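Here the complex is missing a single protein chain, while all its other protein chains stay put.
Which chain is which? They are A and B, in the order written, and residues in each are numbered from 1.
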Amino acid sequence: MKALKVLLLLAMGATVVAAFLWPEPAQGFLGESSRIVFFHVPCAWTAALAFIVAAVYSLMFLVRGNPWHDDLAAAAVRVGLVFAVLALVTGSLFAKIMWGAYWNWDPRESSFLLLLFLYGAYLFLRAAIDDPSRRGRIAAAYALFAAVLMPFLFFVAPRVTQSLHPQTVINTQGKILMDTPTKTVFFAGLACFTGLFVWLFSLDARSARLDRVRASGI
Amino acid sequence: MRVELEAADLSKSYAGRRVFAGLALSASEGLVAVAGPNGSGKTTFLKILAGLLRPDSGSVRVRRGGADLSGDARRQAIGWAGPDLSFYEDLTAEENLDFFRRAAGRRADPAAVGRSLAEVGLADAARLHVGAFSTGMKQRLRIAFATLFDAPILLLDEPMNGLDAAGREMVSEVVAARRREGAVVLASNDPRDLSGADAVVEIAPARARLTRGTP
Partner (left out) sequence: MTAAEARASFFRRSLAVCGKDAAQELRRRIAVASVLFFAAASLTLVSFAIGPFGLPPEARERVCSALLWVLLFFSAATGLPRAFVREEESGTALALRLVAPATAVLAGKTLFNFVLFAAIAAVTAPAFALLLGWRIGSIGAFAAVLALGGLGLSIVSTFLSALVARASQKSVLFVVISFPLLAPLLLPAIAATVSASSGEIPWTALRVLVAYDGAAACGAYLLAGAAWEE
């Protein structure tokens, strides 16, 4: 286990350094600002991944009743919240540089903002229920209900908001033409951030399990 | 075919405090008394048996002829009445019971509702709003609710609460009649209520023993 963490640390370090030194800045972006894609996209990816993880464990908890699955679902949301905030912050910084404003109501921005609200709402719901067994089931019901409505959040609402607000966004993923250095660092970053998510998520879940066991007085 | 209620290895904690552990019960006919001091978890135990609460561990099974009952069949095999049971105060006693019948999927049957109310001595108060009921009347209505579907397993939590002598006699009659056809699980602080039981479950803190025979 420890070896993997060391490996992650080295890989992450290498990726961060490489992100600034190796690939050339992309065309069509101001100055060095395109480098943000190496940090912004992985954060967004892990924030979205967190939701899938939480939904899967919520379903397992409802079906099997194993409290450990509930710990895992909650941990996924907590860590996902952090990455969602990071995604929004990095995205806003980029927006400021490119278009002069931190927030533009771009459909993708808005979807992530709603995802952030969703994570916050899930945690608020958990905090508002005292009985641990009930808390898990109700939180799981909310997570799964949200999962059913997720496609509307990510794919539909953005397309509709376009008719309300002027379109200001250019495709920020920049995946169209990635040269080898960019591609390498990008996917390395994706892998490292996913690894970071898995590590933080398992830490949080194990800590939550300890809290739960201690609180139940066993 | 008799309906059997079987609970095994039940445990429950609230806010870090273990209420009970290792509770078991098996009932298909006769009177099972549940005894224990205040706060020992009798109400929690009966609610778990009724399916109103989830135990932290263990299981509750309702069986007929060896097959587990679930859904509506299970719901209607068990009648429960406890101090927490409340009714719709804006509706009359009749309307309350009629609603519960229809919510249970039964056809409206004013005669059956009338009989239930008469059995508990509320025939005169059928058209009265429950909000105007006295404590004793509400308790009688609870008994009527528990026996609404003639469930073979009857769970009564402190059924004599707030009742006068006539009310207590009414409950004794109901218990006597039902224990012949099925099982009655009765929880009470008052040892008089538990006399004549076929079996006793005693809930002491974090322990429980089931003993056969009259206490």
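Criterion: a contact is a pair of C-beta atoms (placed from the backbone, for glycine too) under 8 Å apart; a residue touches a chain by one contact, two chains touch by 3 or more.
Here the structure is a predicted model, which is why all the values come from computation and not from measurement.
Partner chains of the missing chain, restricted to those shown and counted over the full complex, are A, B. When the missing chain is restored to the complex, the residue among A:Ala19, A:Cys43, A:Ala76 or A:Ala146 that touches it is A:Ala146. Taking the complete complex into account, residues 62, 114-115, 117-118, 120-122, 124-125, 128-130, 134, 137-138, 140-142, 144-146, 148-149, 151-153, 156-157, 160-161, 163-164 of chain A touch the chain not shown. Taking the complete complex into account, residues 50-54, 71-72, 75, 78, 80, 82, 84-91, 95, 99-100, 102-105, 145 of chain B touch the chain not shown.
In this text, only the chains that are shown with their structure count from here on.
Chain A and chain B have Cα centroids lying 49 Å from one another. Against chain A, the residues of chain B that register as touching in their complex are 13-18, 54, 56. Only residues 130-131, 133, 215-218 of chain A touch chain B when the two sit together in their complex.
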